[in-house]
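And now, subunit A:
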Amino acid sequence: MTKKPTLDAKIPEGAIDEKWTKHKFNMKLVNPANKRKHDVIVVGSGLAGASAAASLGELGYNVKCFCIQDSPRRAHSVAAQGGINAAKNYQNDGDSVHRLFYDTVKGGDFRSREANVHRLAEVSNSIIDQCVAQGVPFAREYGGTLSNRSFGGAQVSRTFYARGQTGQQLLLGAYGSLMRQVDEGTVEMFPRREMLDLVVVDGKARGIIVRNLVSGELEEYAADAVLLCTGGYSTVFYLSTNAVNCNPTAAWRCYKKGAHFANPCFTQIHPTCIPRFGETQSKLTLMSESLRNDGRVWVPKRKGDDRKPIDIPEAERDYYLETKYPAFGNLVPRDIASRNAEDVCKQGRGVGPTGYAVYLDFAEAINRLGKDVIASRYGNLFAMYHEITGDDPYETPMMIYPAPHYTMGGLWVDYNLMTTIEGLFALGEANFSDHGANRLGASALMQGLADGYFVIPYTLGNYLATEKPAPVNTNAPEFTEARKQVSQNIKDLMNIKGKTTADEIHRQLGDIMIDKVGMSRSEAGLKEALEKIPEIRKKFYEDLCIPGDASDYNKELEKAARVADFLELGELMARDALERKESCGGHFRVESQDEEGEAKRDDENFCHGAVWKYNGEGKEPERLIEELHYEHVLPSNRSYK
Partner candidate 1 sequence: MTLLKEPQISSVCKKLLTGITGLSLVLFLVAHLIGNLTLFAGPDVFNAYAQFLHHFMHGMFIRIAEIGLMGFFALHIWSALSVQRSKKRARPTGYEVNSYAGGPSKKTFHSMYMAVSGILILVFVIIHLINFKYADHEIVGTMTMENGIEVTNVYKLVVNTFQGNFGLVLLYMAAMGALCSHLMHGIWSAIQSLGLTRPATIPYLNLVGMAIAIALAVGFFLLPLLIFMMRGTFDPNAVPDYSSHARLLLAPWMLG
Partner candidate 2 sequence: MKVNLKIWRQAGPDAPGKLVDYTVENVDPSQSFLEMLDSLNEQLVKKGEVPVAFESDCREGICGNCGLVINGIAHGEKGGCTTCEIRMRQYKEGDTITVEPFRAKAFPLIKDLVVNRSAFDRIMSKGGYVAVNAGSAQDANSQLIHRDLAEEAMDAAACIGCGACVAACPNASASLFVGAKISQFTWLPQGQIERSTRAKKMVTQMDSEGFGDCSNHAECEAVCPKEISIANISRMRREFTKSLFARN
């Protein structure tokens, strides 16, 4: 492969632990009196969006914040259960900023940017301070200090949590701060608005076109900078643990306006989700990974064995994780657990009505520890499982199956979180920088808040002070043009008047994505996906059906507009996965494994971020790269045998 010039991530000079401090000093500042003269648009109101909008409002900027929900508090960050990491070392167990940095780079399988990750680890402590000051009711010890737990295989206890609602509580903290700014008049909130296009004037992001989801009207807003905090794109798989309205539309429209998209194939599949029951399922429910501490994963040894689990004798069960990975057993990392589950199901040994599930059996743990101990550890999860499936896990083994959960890929950003379009920033899951090829548990919340509270307030100021954006308003021809285009797109969709619903198309796409671009990916499979997705897209544009009116509350139109983007993004994901001929983190290419079936990274050829540049309708996108350099955490291979 010919090497292309690498993108400049604008990483500051200096030692890794001094970069951010020095950079903060070197960045230009906006005079306090001038801040209110700058309009800033924040799209999305999750942890990244709400914290950014609130912090910028506190600084005095004139902020407009948009979200698709009826209230900013409902962004999908609420659903995060586990916790948030920070390098506080309150447990005296050897944690440090450097260790969090090290773990995150290693966990990302050496595909993240060292400087960004180090900054993330540095500000992690301030996040906890900030959230506690906001009144987030974190769990505490009897002595009144904050409680920690270990998470995601980390060797230190650095995860802070608020029952099973950490995401909800952190978001309420950020949302409270946001609403305070709304009351003070620095932030104006625009709920029920979906961003449908970015307006670029003179090469700089200067505004957005949104659809008012109640009236159906298109609205235009101008600003000096646009912050995209719109989350990830796991819903491209149709069934995922994400909320049903999560979508990549805003990010995708920015991609088409010139913001490059990095590592779209880096997706994380969570191993312990409740399997699908059938066609009409709308989402998959995540259960805490902690279940694997006491549950044993198995499938019948014989194909098509449809006996009840309790009727299958020990000798005819295959505890495949324990056999294959004696050292870690059922506690192997997420991607390994997921991939092996898919393997046994594809061998025809899966269980449950669809054949795509494996058992997670607590019988042995209940025998050993007693029902009460198990109930105290997993009572809530068991109750939830019982409620959803109708099966009682105390009596019969649980069934689990992996589900798409998080996307490490996203818009490419430099060290300042700015995309390749000047003035367009991407924060949180919407960007790509910090998690590499695999995200560690309890790190998503940390990254969203780090970007919003502690990074963007500095880097945005620097941009505004340096670039001094010229005044712009929505009368500019670029706004009219963008609006016309969006309006035309909507009309085109409404006018197809076919027979297929957006959900049906989405499901078809999802089936291909999970099968070919899911847990394990092969060249043949990816090529097949690249052939099939355009066929689905063709069907979409020929046979889509949207009843009702575009100038009204119209969920079908919303869905269809998103599916149009899913179809394009899915293709880019497959393309990216095809080009990355190595296995790393959540990306497993069957061609790249060692003799024991373990993922084999190819640092020689792929130690870079793949950055995709849109080249226009019908043209192949261009694959640029950002070379990654590891000076502080040297690439090593992981082994869980």
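Methods note: contacts are C-beta pairs under 8 Å (C-beta built on N, C-alpha and C of every residue); 3 or more make two chains touch, one makes a residue touch a chain; residues count from 1.
How these were chosen: all candidates are chains of the complex that A comes from, given by their letters.
Everything numeric here is computed off the predicted structure, so don't read it as measured data.
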item	value
Identity of the candidate that touches subunit A (this complex; choices 1 or 2)	2
Candidate 2-facing residues of subunit A, complex	51, 54-55, 58, 69-74, 76, 78-79, 88, 90, 126, 128-146, 162-163, 165, 167-169, 172-173, 175-177, 179-180, 182-183, 189, 191, 214, 243-245, 277-278, 280-283, 285-286, 387-390, 453-454, 457, 499, 501, 503-504, 545-548, 552-553, 555-556
